[in-house]
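Every protein chain of the complex appears in place save one, which is left out.
Lettered A and B in written order, each chain numbered from 1.
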């Protein structure tokens, strides 16, 4: 990497420097590990003491503070740090492989310009791949599926027929988009498969993690809104609609026909039942179980999930249940004694 | 799609019409979205008001009711709707690709008639593929594995050696069947792998979701009974035996050497520990943690899982623990006051 001066970095992120503008920065590291020539950041106040002792070349912070290193003060330190990391390292460099003769592209498929299609990729009939897309080995694009521009599909990611991906969609390795929804009509004890005729629509800038599985809709489409990011081994049920700019942390799961608003955050292993409505900007704590509608802006935790302020105290009290029961038994004993004395 | 008259649909499902038998139906939609020319259904009584205002061409219901649309009355409306959807749309149409020269088939493998083997498929030595099977790109069939007739394996599904699949088994993309069970003998702090010599047996009409993983048995086989349907990213431990016609919703997990009877339903993210016995027709609510045997017909929820009637009230009370504790403290204070007064 070409080193940059702290002044260059400050200009790049629109920040100001407390210290030496000509400090050379060649790489980034965590606050704990950063050494001379490295830049780091502070985003959590609990690490303020580390800033006083860091051996970093520079620290990106939100305000002036005592520091062992040069400071780069930025309005949004984590965002500024992201900008610096991109400047220093760039995003992943993809091998410019062009169109592999070992890929299997249906004659009726349309491949845009400047795409890189690796060996062992399959693109089905009538599928449309936008410009600048990268399909890694083992990727499967079903018939009539459609990708926008600049999508990156990592090895063995699968897109079933007729699904739509916007621009700049990323599927990590082994992700699946558009498999059949879990829909059966049970008649006389036998589960009969219902054709799943809806699609999956991933809007622009959606990212799906490894091993995650997004079911196609039974009748309506399953939709993941623009800029929503989904972690690893997450499952989304058929016909569920997730708004833009949500974050779904690994192992979260949402059943079918649910709707989520924009900017919701679901923690790890959160479960959401089907057919409910979650508003905008809702925050759901890890492992929560959501079994009813949730209004805009609410923060919930627990299984069953309740308001987080209430829940933190409530769930913490489970530990004291044996004690509470002992208190009740003690009270009953004393009460009986008094009642006896009275009679 | 070729439109059908409501009379044709009624005949097909064995139902009767209240309204116009010659109403033309060309597609299916949800009760909320259905318009003229579309058929929908009512399976949940909470949506009865929608029937009064629907713009659908026809609604499949279980009994006569006030409706803005023609009614098709069927004994089992959801099943009838499934039949109608199959009639209108059919199941997925698979490209008739035949045997791809880009597949890698061991000379000693046996492939049945009318199979479609896509590029980049591997079929190992001595493997047997029944008639009419469809193996999508990236599918791997291990040595001596055996598939019945009319199986569909979607892209990148993997079947390890010696596993047995019955007829009409479906593996969704990126599903894995027969990987090693999680079995180690820990000796002096080191985990030694135990060869997993059992197989996985998937009986007829089993379906396995995307990203799911069914471990092969250590000594005994892992068995999934006829007609059981398993959702996405479900894991089944080594040597577990699941009876016929169960439903395992996405992200459920069962540890090793458990047995389940027939017609059990496991909700999303349910966890079942190993070496226990779950009876027939047991229903387990989402996120439940099952840590002991469960008798036939029981419905359980919660972690730890208990009888659902009891559990719904019990788990709902967690929210009121701070209040209960305050009540106890208040009682103790009043009791102390009275005791003091008495002495």
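In this section, a residue touches a chain if its C-beta (ideal position, glycine included) is under 8 Å from a C-beta of that chain, and two chains touch if they have at least 3 such contacts.
This structure is a prediction, so every number in the text was calculated from the model and none was measured.
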Residue of A:191, A:216 or A:263 touching the missing chain in the full complex: A:263
Sole residue of B:54, B:67, B:100 or B:212 that reaches the chain not shown, by the stated touch rule: B:212
Chain not shown: contacting residue from A:57, A:211, A:237 or A:261: A:211
Subunit B residues that touch the omitted chain in the full complex: 104, 120, 122, 124-125, 138, 140, 143, 156, 158, 160-161, 174-176, 179-180, 182, 184-187, 189-195, 197, 211-213, 215, 219-220, 233, 235, 237, 239, 251, 253, 255, 269, 271, 273, 289, 291, 302-304, 306, 310-311, 313-315, 317-318, 320-321, 324, 327-328, 331, 334-335, 338, 341
Contact footprint on subunit A, counting only the chain that is left out: 28-30, 33, 76, 78-79, 81-82, 85-86, 89-92, 95, 100, 102, 118-120, 136-138, 154-156, 170, 172-174, 207, 209-211, 227, 229, 231-233, 245, 247, 249-251, 263, 268-269, 286-287, 303, 315-316, 318-322, 324-325, 328, 331-332, 335, 338-339, 342
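Please note the rule applied: only the chains that are shown with their structure count from here on.
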Cα-centroid distance, subunit A relative to subunit B, in whole angstrom: 25
